[in-house]
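A single protein chain has been removed from this complex, and every other one stays in its place.
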Amino acid sequence: MQSESIISAPLVVAGKEYKSRLLVGTGKYQDLDETKRAIEASGAEIVTVAVRRTNIGQSSDEPNLLDVISPERYTILPNTAGCYTADDAVRTCRLARELLDGHDLVKLEVLGDQKTLYPNVVETLAAAKTLVADGFKVMVYTSDDPLIAKELEDIGCVAVMPLGAPIGSGLGIRNPHNIRLILENATVPILVDAGVGTASDATIAMELGCDGVLMNTAIAAAKDPVRMAYAMKLAVDSGREAYLAGRMPRKLYASASSPLDGLI
Amino acid sequence: MQSESIISAPLVVAGKEYKSRLLVGTGKYQDLDETKRAIEASGAEIVTVAVRRTNIGQSSDEPNLLDVISPERYTILPNTAGCYTADDAVRTCRLARELLDGHDLVKLEVLGDQKTLYPNVVETLAAAKTLVADGFKVMVYTSDDPLIAKELEDIGCVAVMPLGAPIGSGLGIRNPHNIRLILENATVPILVDAGVGTASDATIAMELGCDGVLMNTAIAAAKDPVRMAYAMKLAVDSGREAYLAGRMPRKLYASASSPLDGLI
Amino acid sequence: MQSESIISAPLVVAGKEYKSRLLVGTGKYQDLDETKRAIEASGAEIVTVAVRRTNIGQSSDEPNLLDVISPERYTILPNTAGCYTADDAVRTCRLARELLDGHDLVKLEVLGDQKTLYPNVVETLAAAKTLVADGFKVMVYTSDDPLIAKELEDIGCVAVMPLGAPIGSGLGIRNPHNIRLILENATVPILVDAGVGTASDATIAMELGCDGVLMNTAIAAAKDPVRMAYAMKLAVDSGREAYLAGRMPRKLYASASSPLDGLI
Amino acid sequence: MQSESIISAPLVVAGKEYKSRLLVGTGKYQDLDETKRAIEASGAEIVTVAVRRTNIGQSSDEPNLLDVISPERYTILPNTAGCYTADDAVRTCRLARELLDGHDLVKLEVLGDQKTLYPNVVETLAAAKTLVADGFKVMVYTSDDPLIAKELEDIGCVAVMPLGAPIGSGLGIRNPHNIRLILENATVPILVDAGVGTASDATIAMELGCDGVLMNTAIAAAKDPVRMAYAMKLAVDSGREAYLAGRMPRKLYASASSPLDGLI
Amino acid sequence: MITIRLNGESKAFAEQASIQDLVGTMDLEGKRFAVELNREIVPKVQHAQVFLKQDDEVEVVQAIGGG
Amino acid sequence: MITIRLNGESKAFAEQASIQDLVGTMDLEGKRFAVELNREIVPKVQHAQVFLKQDDEVEVVQAIGGG
Amino acid sequence: MITIRLNGESKAFAEQASIQDLVGTMDLEGKRFAVELNREIVPKVQHAQVFLKQDDEVEVVQAIGGG
Partner (left out) sequence: MITIRLNGESKAFAEQASIQDLVGTMDLEGKRFAVELNREIVPKVQHAQVFLKQDDEVEVVQAIGGG
């Protein structure tokens, strides 16, 4: 059955294949144990991390994130969260590459202000150019502006990740129409990053035809993060399958599911 | 982990436990083979069928639905589709009970007109009273009127199944607010029946707290029904898990997923 | 211009013509002066009132609603708010008719419970039959069930008034699809009653093709009720005009408003 | 009454006061007579025009737009529609200024592609800087990106005009959340430009707190453009009034409009 | 004396008191009101001719603000 | 001969024909079906004992695909 | 004779022709228009003093309906 062949089609990012189309963050969890269990439940293969200064005099016995989420098992995706200029974002990526022994896949995000965390697309374009020239494989967080998304692809980003809604808002896909416009023009994977609040939001993103979804707060801030991680795994698979299956047309009126003739 | 105990909580209808919360119809498929494969992919344990006159002089070699969807493997749920009066619906249920050797679980639906297939709630109430008195276990299709839903429960129906949208329309849950009102008052299982068009519609129904979803056209009229059946299985599980996990609160503004301190 | 002729087409209820398609209630205002000013600002010609027991030993100098909203100037529409049975509703209408010297136009509403104030359609049907037989002109509040709406029309109600959302909720038109189904079958005026929260809700109701809108809380509970009353007057007229004008078709893509040729 | 003082507050653009908050285009009409009648019906005081090459050998008796929409009566707002680079937009504005004897109020729009007509925000920023430096009063069409909107304001644009949806799509306000974010930070007038399809779309834009709405296709492509122009005038006023009046809070449950005590 | 229920409350009246007498105690001059006696409307024209009996149930209502 | 209505169509049977005889003409061996005679169910166990009369109305139904 | 491009089309004019001469050929009396010569605006007051040269690029524009 030809659909089976489609179903097995993996997500390909920077030449590497992934079975899971759900990417998850590691922030906002109670502790590393919850982080570990949630990420396992999510089935994610690509996991984002932040890069931060080592606390001077930090107790060495403190467990370390990368011991729990090991680069051997997961594709670590360092992000530039908290960077408000192209320069800071580039420095952060270079530190990440050194930190991960030359691993050059990064999540670029350059934000505009702390209230909305809305991406600064002008700085993002500048940083993307520098990073691509410097040999990085850039997965880039951006707005749902279809022109900017296309320009980021043209610059050479390996994946473009428009927001569904502000980071951590859980408002879902605010403007599916723009996401659709982005998808129509795309030749690299398009992932919705930020805004997902519950499972159906992720399903809707995939039904639109997105190649994947990246989230953190929707899982970490759920009452039961591990269970929500599992719900999200199902939601992304469900939306992908529905997209591939091709939904029924909407009708303004009813259409009987049972035959009309042969009624007693 | 307490959540595991919750997760295993099955759907209980008329005293019988079901692992799957997705109920499916058998109408509108190309052939019985597609019917069989789609229903297997859906993981459904309760399957609706219609009751119709035997075509006189019908060729006996024609395969029979109940050979493919056997009452031994599935809980067969005969419906009263196509009935526009309480009397016809009651007759149809009695024929179904005889047909299934006394099996008394039925799906009651009394419709108002062929254009909207909207439930006639007055006739539905009358039929429900008669059927319950006659010993039937009635799963009843109705509108999203919370008062009627409660009255049907009070009459003794074993499950109340409000519509999401007109049968076969694929318009999704048109009025989640009413479904929520129905759920608040319910002490029997509430299943959304009719209106689901794609996976996220089913997920949303479950996230509202519904106990299950019944559908037919969304699967049978998809481009690839078998794959959509599988997508729906995932969608219902996903929505159930998300409901049990407890979604994050929505926020008007952003909230950083990565810590703010320790930035370079 | 033919459209001008259409525009002047008045709302006709029980054989009487009304220029205004906005009907307003008189509840929840600070005082009778605010009531008077808000209703004047709304331009309403039909105004609903409630019927209640005279407080024994009530001070006679207390101003009286009907002194402010005089039956000479306005068409008074007594309602049966607070009635939970057909019998109470019928009694209330008869008291109202006596109170208003034989005026027989009434707003029938029979509610189900105090939490949702959702209409009890079964009792509403019963009351409507009795009242029509007793010579009343019945404007009936009901759910958005298209079959019940049609049955109320068939019984002889002079106007059918489906809810947009629960009374006093301000949630807008929760299910425009059902309102549209009601409109398609109607031969008496269809007015949205209850649920409007702000001006655009009223505009949307009229754009759907409704003949009018009835509201109370949206005006009385606004920060500035008099100004909101005026906003609602404009909103209803605006929606009516837009409906008559015939909106542009929606397009998934853009379409230039300025010519493409002759660019420098 | 304090509200009256508010109501009279005019729209102020580039130091000039306007009673009407509806701005309209002059494209897509059948003829100049329809243009004239529609614009009169709309009550608009600011009217956009395009600048195009004179057809060589064009018959001189052909009526001229500015004879019908005279600069004496209306504030003419020349646009840069059809420009895909900052340079073309600047040239077009300079031609417009010469054409209008030094009139320096312009509508800047720099588009990205003909399919979506989505604004190219990078080129728009560049053009805005040049035009402001050159003494123009710039009303700028842009996306709903709140950071870009703020930057355009900081550059010195006299009004920022985010899209509701693609030009000519009639899809309404696709992302009210972003419009709200833009409004929160704004110190110049914010007008929704493009996307409005029917009256309620304009009302919603004003209820969000926008200072005005600019449209063309919604009026010109209606079945009856003159009537729709009038509907839009009412819609904008209605939304403005509702915004100033302050809408009632939404409630999940009902709230009786008639008193509960004193029932018979 | 007889006792009736007026608007749900117990109230004493003289024998032979009419609806009109009852209404006279309620400050309703010049106001619009309606009277129901034992669930039947009593038209205004009959108020003087209809007399109260022990245990009558009387409702007197007016119009007030409502939606 | 007698004439009955079977699933809405007129049909002739011999006198003394039973429901079982009728069913025998319908290729229903090994299939699930149900019989209604004049709007009353006829249980399978009685098919041999219930005989057709002139103008009887008989419905024979099966389960088919439906939603 | 010289050849210029007027609104994108090739056009011949006499030596020493001014912008005013060019405009005179275009039925623009009493109409609002603007002229750009080689991407620079030529103010109306200078139309008589500015003369066309071989290969000049001239744009003459008007206002038309647009949104």
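Letters are used for the chains, namely A, B, C, D, E, F and G, taken in the order the chains are written, and counting of residues starts over at 1 for each.
We take it that contacts are C-beta pairs under 8 Å (C-beta built on N, C-alpha and C of every residue); 3 or more make two chains touch, one makes a residue touch a chain.
This one's a predicted model, so the numbers in the text were calculated from it and none came from an experiment.
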{"item": "Touch with the omitted chain, as defined above, among A:Y29, A:F136, A:Y230 or A:Y243", "value": "A:Y29"}
{"item": "Residue of A:V13, A:A41, A:A81 or A:L105 in touch with the missing chain, whole complex considered", "value": "A:A81"}
{"item": "Touch with the omitted chain, as defined above, among A:T203, A:T217 or A:S258", "value": "A:T217"}
{"item": "Positions on chain A contacted by the hidden chain, ascending", "value": "25-29, 32, 35, 48-54, 56, 58-60, 64-66, 76, 78-79, 81, 91, 94-100, 167, 215-217, 220"}
{"item": "For chain B, the residues touching the chain missing from this view", "value": "256-259, 262, 264"}
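Throughout what follows, only the chains that are shown with their structure count from here on.
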{"item": "Chain pair equivalent in interface to D-E, over half of contacts matched, among A-F, D-G or B-F", "value": "A-F"}
{"item": "Chain C and chain F: spacing of chain centres that average the CA atoms, whole Å", "value": "56"}
{"item": "Computed distance of Cα centres, chain G from chain F, in Å", "value": "95"}
{"item": "Chain C and chain E, separation of their C-alpha mean positions in angstrom", "value": "33"}
{"item": "Junction residues of chain E, two or more chains touched", "value": "36, 59, 61, 64-67"}
{"item": "Residue list for chain B, restricted to those that touch at least two other chains", "value": "25, 27-28, 50-53, 79, 81, 91, 95, 116, 118, 167-168, 171, 177, 216-217, 220, 252"}
